[in-house]
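Below: the structure, in structure tokens.
One chain of protein is taken out of this complex; the other chains stay put.
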Amino acid sequence: MTTLLLLGPAREAAGVARDEFVGATIDEILDAAIARYGEAFTRVLAVSQVWLNGEATSRDAPVGPQDEVVVLPPISGG
Amino acid sequence: MTTLLLLGPAREAAGVARDEFVGATIDEILDAAIARYGEAFTRVLAVSQVWLNGEATSRDAPVGPQDEVVVLPPISGG
Amino acid sequence: MAAERALDWVAISPDPLDAGALERWARRPAYGAVVTFCGTPRTSSTHDHDVVALEYETEPTLAEARLRAVSDEARRRWPELGAIVLHHRVGSVALLESAVVVVVSSPHRDAAFDAARFCIDALKRSVPMWKREVWVGGSAWSEEGQTIVSARDL
Partner (left out) sequence: MAAERALDWVAISPDPLDAGALERWARRPAYGAVVTFCGTPRTSSTHDHDVVALEYETEPTLAEARLRAVSDEARRRWPELGAIVLHHRVGSVALLESAVVVVVSSPHRDAAFDAARFCIDALKRSVPMWKREVWVGGSAWSEEGQTIVSARDL
């Protein structure tokens, strides 16, 4: 299982801060998350960055069971 | 009597921090101070600013008994 | 949570921040200039309410790694720096409390000012941190959405 961390408004939309999914790429993890959390999460995800193990990456990056995918909505900044 | 304030290295060279002199202008006060304090003070005075009642002024400015003349050597700055 | 090295101290903390204590920690005999930035909640809001508190949330391990990247980048740009402190509070922060404290010490003040300003600017743009504005009777996410960037790109 790959860990998915949901931060700030993404946590609020998903209703959980941390979850686990099965998938071969980040895209597959996110599709499974959309199916589980619904429309509010989909809207937040559309404007969010997605990191793999603390670093930005592309959404077709492969993931394994030790990996951590993080959904980061825009931050509040100044 | 006009008050003369001597600050920092000027105080050290004169040996006093505050003194009183009779004179019609700043120049006359300073000449009297040079006569009283001697050569070390003269050297410090040569590189110092002289203020009257907290403000820069010219050395021929007239002074009276309520006035305060201040000798300010260069400051240490930054 | 804290990661303290000899001259670097970054932390994400649920406890009140004591800017005075952090400033004292950054003083060293070789560094004559210490610049401290404190960010505190303001009553004015991005929504139409008087703010009474801000609530911050993040993932501490991720956020501390990004704080460390900010301090590393500041050291790369100003090699003469002494201590660098970057602390951000999480949870509810009341008016007059500090949400974030940056302290930089340096032999001279120009580098201390420049680096402290870089650190708070970079922190605000590169550290994952979400803020809810809380007012009497409600709350909402602060509406100033920015994409997270890397400190070295700033």
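Remarks
All chains are identified by letter, namely A, B and C, in their written order; residue positions are counted from 1 within each chain.
One rule holds for everything that comes next: contacts are C-beta pairs under 8 Å (C-beta built on N, C-alpha and C of every residue); 3 or more make two chains touch, one makes a residue touch a chain.
Small disclaimer: the values here were computed from a predicted structure and weren't measured.
Here the chain not displayed is in touch, across the complete complex, with B, C. Which of B:Ile26, B:Leu45 or B:Val70 touches the hidden chain is settled by the complete complex: it is B:Val70.
Taking the complete complex into account, residues 18-21, 23-24, 27-44, 95-96, 107, 109, 112-113, 116-117, 120 of chain C touch the chain not shown.
Contacts to the hidden chain, counted on chain B, fall at residues 5, 7-9, 11-12, 47, 49, 51, 54, 70, 72-78.
Just so we're on the same page, only the chains that are shown with their structure count from here on.
Distance between chain centres (mean CA atoms), chain A to chain B: 74 Å.
We define each chain's centre as the mean of its Cα atoms; on that basis chain A and chain C are separated by 26 Å. The distance from the centre of chain B to the centre of chain C, with each centre set as the mean of the Cα atoms, comes to 49 Å. Within chain C, no positions touching two or more other chains are listed.
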